[in-house]
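Note that this complex is displayed minus one protein chain, with the remaining chains in position.
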Amino acid sequence: MSLVLIDILIATVPLMLIFASLFAFTTWLERKALARIQNRIGPNKVGIPCTRISLFGLGQPAADGIKMLFKEDIVPRGADRLFHLLAPILALIPAMLVLCFLPLEFPWTKSLLPVQAFLLDGAVIFFFAITGLNTLAVFMAGWASRNKYSLLGGMRAVAQMVSYEIPLVLSAVIVVMMVGSLNAADIVKEQTGWNWYVFSPWGLAAFVIFFIASLAETNRSPFDLPEAESEIIAGYFTEYSGFKFALFFLGEYIAMFAISGLAVTLFLGGGDGPGLAAAPWLSVVWFLAKIFALIAVMIWLRGTLPRLRVDQLMGFAWKFMLPLSILNILVAGFAWHAQQQNSKTITVITWVISLAILYGTASGLNQLNRGSVRPRKYKYAE
Amino acid sequence: MNEEIAFWKEIAFWILSAIAVLGALVAVRKRNLIHGVFALLVFFAGLSGLFLLLLAEFIAAVQVLVYIGAVGVLLLFAIMLTERVAGDDDRRMTSRGWSWGLVMAAAVFVVLLLPPILQLPSPEAAQEIKPSVEELGHKLMNPYVVTLEVLALLLTAALIGAVTAAQGVRMPKEEDSPE
Amino acid sequence: MSILGGGIFKGMKVTLWNFVLSYFRRDRLTTNDYSWRPDGDLPQGIGDYPKEEGEQLSDTTTVTNYSRNFPMLLHDGGEPMDTVRCVACQICERECPPQCIYIEKDYDENGKYIKRPAVFDIDVSVCMSCQICVEVCPFDAIVMNSQFELSTPDRFGGLLVRRDDLLKSNDYYHQIHPEEAAARDQKMAVEKAAKEAKKKAAAEKAKAAAEKKAAEAAMGDAE
Partner (left out) sequence: MSTAAAPNYELLQQDGLETSLLEVSMGPHHPSTHGVFRMDVKLDGETVVDLRPVFGYLHRNHEKLAENMSYLSSMPFTDRLDYFNSMSNNWAYALAAEKLIEVEVPERAEYLRVIMAELTRLVNHVSLVGFFLNDLGALGTPLMYAFREREKILDLFEQASGARMMCNYFRFGGLRNDVPEGWLERAGEVVDRFPSFLDEYEQLLCENEIILSRTQGVGNLSRELAISAGVTGPMLRASGVAYDLRKVDQYGIYDRFKFRVPHTDGDTGDCYDRFMIRMLEMRESIEILKQALAGIPKGEIMGNAPRVFKPKPAEAYGRIEGPKGELGFYLIADGTPKPYRYRVRPPSLINLTVLRDMCLGGKIADTVIILGSIDIVLGEVDR
């Protein structure tokens, strides 16, 4: 085993272990939080598996994992066996691959590795390129299980992911334009000392668009149309059971981590936070804390919002998100030039004007798209 | 340290090119359309791996983004819209005279491609140039800005054309739903 | 609507409010997990399952003083078979909507019908605990029990509850449905008193008639 391979292993294995265990923790967190939102208690019986100790149900992910291993793995007769097997794997590969582009400086890797993935020149472009593969996995699953519902689910998923990738990329363009480089580490370096991009009006608008598009990209709450239980049973993974289903589940959660990781890098200043001078390794803690904040909001949305319909989903992407993100690029451009004069008054004025423009267009577009949708008044007969 | 890296690069090169060639072959021979498209995507992935080996990250990323992400999905959409997509039917035969095809390909290779390949300097000569994204950006802006604008115009025209074509499929209903 | 996405934020405020309150306000929880319910109205020692037959409460769900499940036959204490109230008049067998009761009268050795059921089976898989039998029974012999865990591994005979398993004492009835049992006993006491009064009145009338007849007879043989 030559030295190079050991270096690569040292870099990738902790990444995989940390995020796999975070996945287990998030499933528990999601079930507990959703339960509490719905005034239930959530899993509290499984502590350490096969003992009676129930430490707040923390053993539930382990129990689910073991259950998934032993569940019978049914492949429908008409299905295309090879693709039925490949789809969950293809759903997992991009999600895991993309994790290495997040600027997470683990303390022990600093000295060893000659090149780190997030120091790549085009880290952000690689990120979007590889998350694009998820669309293929979903389509493959939908098509291979040869069942009407999954076909519908697959079609919906492909259409949704393709049309939400554009606002996702365009809102990331703003930050790249501001920083001037595609390198994840430079982006984080620009935002040190609390001047994160989310605090500027165009940054906030870009963050909101990025967050909504990332919800759609990972099929989360208001956009979980591909796996709409009430309409098309479980969408593209209707015919999956046992460990393949668990792989899909794992893929979806790791994709959630990856996308919110990028959101944190671009808008919330990556590992930046108080107390970094004292202990540099705190940046990893801050990074994960911010990711969990975003995931908490995703879970909160899942507990509250119903689902959008397919054509509304498309209309929202093309008629609301896309124009808003293009306009946001223009506004950010002007603001960047105004900032070059770096006089206090001009920046304040630009901030106010850009805020007004962005909010004005947003509500204008909303009025244009869904003007007639308003709560109605009713008459009473004696 | 770096002769080891060179050794691993050599192995990576052979693996990636083998994947690419295999993908291309399967794409051509497969009777089932969907399998063919996915094999083609494997070929694109192999290609982007080769770009990475040449340290051209941006092109590798764009290759994945454009070819696999966009062209692949476009092909799948096209296949989905044509009828009888559910199963691979036997009606779609591959041409029987493939042996003549092989001969023609060999002739083209010998006559057109072989001479320039021989003049190429040996592979070691391709040393590490620094094709950073920034330089690409600057080049796009000053010398090639005209082509960029024309391309942009072309794409928007294509987009508008696609929208009107899709619009025409369904006769617009008399009472349009409120959205 | 007011601000962009105002409705969605309002909805999220409500769910956040529910999320926070579910930790403090116990009545907001739909699934009341009884293992940690402090108030005393449920018997303590919730963990151990009721061992001996007839104990009414189990730890998993609420069984209140009003819930009725499958019927049971009442007897007034002591040896069940000699103080049983049921006289096998088979009214409940006829009236039962899903026809799940089967009764056979009891005869002593020389064939005289003694007012007791020899066989009284209720097919628990058919019974829908609708309490019609309790209403139509003139002798208050059958009432609703609240014991519902009657599952048995044996599919063929297991769900047919025999007479001896159905028989329960009247004070067990007081234990599970105190109000109802008290009201029923009080009604029976009133009826019994009314019957006695009627019988006494009939007896006096009979006695008076007998004296009158005796007096006339005495008058007759006097002339």
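Labels for the chains are A, B and C, by order of writing; each one numbers its residues from 1.
The rule is short, and it goes like this: a residue touches a chain if its C-beta (ideal position, glycine included) is under 8 Å from a C-beta of that chain, and two chains touch if they have at least 3 such contacts.
Predicted model, so just to flag it, every value in this text is computed and none were measured.
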### Query
From the list C:10, C:115, C:195 or C:212, which touches the chain that is not on show?
C:10
### Task
Touching the absent chain in the whole complex: find that residue among A:71, A:302 or A:319.
A:302
### For subunit C, the residues touching the chain missing from this view
1, 5-8, 10-11, 13-15, 17-18, 28-30, 64, 66-68, 95-97, 128-132, 135-136, 144, 179
### Message
I need the residue numbers on subunit A that touch the omitted chain, in ascending order.
### Response
34, 37-40, 148-149, 151-152, 156, 222, 224-225, 228-233, 302-312, 370, 372-376, 378-382
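Convention: only the chains that are shown with their structure count from here on.
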### Task
Mind checking the centre-to-centre distance between subunit B and subunit C? Centres are C-alpha means, answer in whole Å.
79
## Note on the structure
Rounded to the nearest Å, the gap between Cα centres of subunit A and subunit C is 59
### Summary
Check: subunit A positions touching at least 2 other chains come out as none
## Note on the structure
Going by residue number, subunit C touches two or more other chains at none
### In the complex, subunit A residues that touch subunit B
2-5, 80, 83, 120-122, 125-126, 128-130, 132-133, 135-136, 139-140, 143, 146, 155, 158, 162, 165, 180-182, 311-312, 315, 369-370, 372-373
### Task
Could you please specify the touching residues of subunit C with respect to subunit A in the complex?
1, 3-4, 8, 11-12, 14-16, 18-19, 22-23, 28-31, 33
### Task
Could you pull out which subunit A residues touch subunit C in their complex?
33, 36-41, 44, 300-301, 303-305, 359, 362-363, 366, 374-375
